[in-house]
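Just one protein chain is left out here, and the rest sit where they should.
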Amino acid sequence: MSQKLLEVEDLRVTFPTHQGDVEVVKGISFDLGRERLAIVGESGSGKSMTGRAILKLIRSPGRVTAKKFVFDGIDLNKQSERQMRKLRGARISMVMQDPKFSLNPVLSIEDQIAEALRTHQTLTRKELDEKVLHMLEQVRINDPARVAKLYPHEVSGGMGQRIMIAMMLIPEPDLLIADEPTSALDVSVQAQVLDLIDNLIREKGMGLILISHDLNLVANYADRVLVMNAGEIVEQRDAADLQNATHPYTQGLLNAMPRLDETRDELPTLDRTQWAAT
Amino acid sequence: MSNMTEWLLSDSPTSKGQAFAGRTWRMWLSLLGNPLAITGLIIVVVLVLMAAFAPLIAPYSPIGQDLENRLLPPSWQHWMGTDELGRDIFSRVVYGSRLTLMIVLLVAAISAPIGLVIGAISGYFGGWVDKVMMGITDIFLSMPKLIMALAFVAALGPGIENAIIAIAITAWPAYARIARAETLTFRNAEFIDAIKLQGASPARIIINHVLPLCTSSMIVRVTLDMAGIILTAAGLGFLGLGAQPPLPEWGAMISRGRAFILDQWWVATMPGFAIIVVSLGFCFLGDGLRDILDPKNEGKS
Partner (left out) sequence: MSAIELNNLNIAYSSVQVVHGASLTVEEGESFALVGESGSGKSTILKAICGLNDEWTGEIKLYGEKVDPRKRADISRISQMVFQDPYGSLHPRKTVDTTLSEPLTIHGIKDNGDRVVEMLNAVGLDQRYRFRFPHQMSGGQRQRVAIARALMLKPKLMLLDEPTSALDVSVQAEILNLLKQLRKDQNLTFLLVTHDLPVVSFLCDRLAVMKKGKIVEIATRDQLAKGTFNEPYSQELYQASKHEHVA
């Protein structure tokens, strides 16, 4: 691991409710270099909240607190909303689950990607066009000149997600947060999109936080894995070593998945009472 | 008491009754958390009580004339003063609440179910049924409410019953539109498919499964519309086409007071004030109900 890109200590996300405050992320700590880190967990584990908290995108009345919250030498605790807006997109980007909801339906692909660039840099129209086409090529879109003129409803889910990635990567951020980037896609397209993210991350030497519910998937596309349950990190492991997970929750998750050559008559299930989820 | 709340808020009710009581209780709790809605509710409850116990509350007869005491300003004897025939305005306002409440309830009871059923049928079946029904609805919608009501009253003759019918006829199209829009959002929902697969007839699906989901937005809308209904009724009364003298209808009272508005302001102002307060009350309550009954909020704990 080279120098630290992101340091998080005792990160908490709290929402007030009628019955008092509820912590959805309960004081987690982790570091990230220019590497690929995965956060895995089931719904309600707090994994997505963690991703959003890094960008300080938790909506009020939710609160984010951390003892240490440093991104590339910048103390995120001290950043105002305005300063955060400069960081978002330019230095830290986020790819969301469903391209259908993240692309603006009334802008062409070209304008959409250009927009992402224009908010952070001033460029001439020509430079802009060139960059956009180059980026579309990088996300392996055949015939980028044609696709650039299309509107979001005219492209498939897989292509939409690639366009999202192009949009997020064109300002050349240092950290990409991908929240379930492929769960809305078909299996065959999933691999393509993940391979693409993987290649671009390596080429540009960026950091990646991959948030997913799928242990198998992250095992292939991350260096390190954090397993979260009920707002806490229950296990941290190298991805290659995931098979040897020791925490019963991780093991439970691994075993609960059916296999292609399934011979078991019954799938083992988690005993939830052990980690009384909220 | 604590046992009672526990029973109501139980996560695992043991009977249908308890489940529904629990849900109602929860709604009640969230209504209590909304000061404006409570204000509205109190106004409406006061209106109902006033109507129910009018003879006990009103100090004088609403129609008894006392020509010696005409046009007296508000005083301890006559809280809201007296009108040009010496009738106690407070007593008339109190008795007028009966008329107002009757108009509002009858209009709601006639127009809401018509609108609901037409909208739900139209939305559920779609196709030509939808086209025909919504065509008719649109024709009614395109005409201004008060003018339509005027036309109907002119045709049927003035009087409070006819005013009610006229207002009801102009009110249902809006409800049909809402019910249709609401139905469209879930006619393709999986729970409707599921009930179809169980062999339920269209009538059963509409009555048992579609209508219950439309009612909450309908209740909200009707409550919000009550203010408009009161105003339309008052408008008709004001024009002399609604309640006929000597009925103490608020709109008609304003109309009578118009002649004295500069010298004896209270004659027109007091019933006007009553109209404003009651309209506001229904609006507040409607807004509060919207927050509680909106199905989109359900499930978010």
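A and B label the chains in the order they appear, each numbered from 1.
Here is the rule we go by: contacts are C-beta pairs under 8 Å (C-beta built on N, C-alpha and C of every residue); 3 or more make two chains touch, one makes a residue touch a chain.
On a predicted model such as this, the values are computed, not experimentally measured, just so you know.
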Chain not shown, its touching partners among those shown: A, B
Candidate in contact with the missing chain, chosen from A:Asn104, A:Gln121 or A:Asn216: A:Asn216
Contact partner of the left-out chain, one of A:Glu42, A:Asp72 or A:Asp198: A:Glu42
Contacts of chain B with the absent chain, listed as residue ranges: 11-16, 18-19, 23, 189-191, 193-200, 204, 208-209, 212-213, 295, 298-299, 301
For chain A, the residues touching the chain missing from this view: 42-43, 157, 186-191, 213-217, 219-220, 242-243, 252-254, 256-262, 264-270, 272
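In this section, only the chains that are shown with their structure count from here on.
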Interchain centroid distance [CA atoms averaged], chain A/chain B, Å: 50
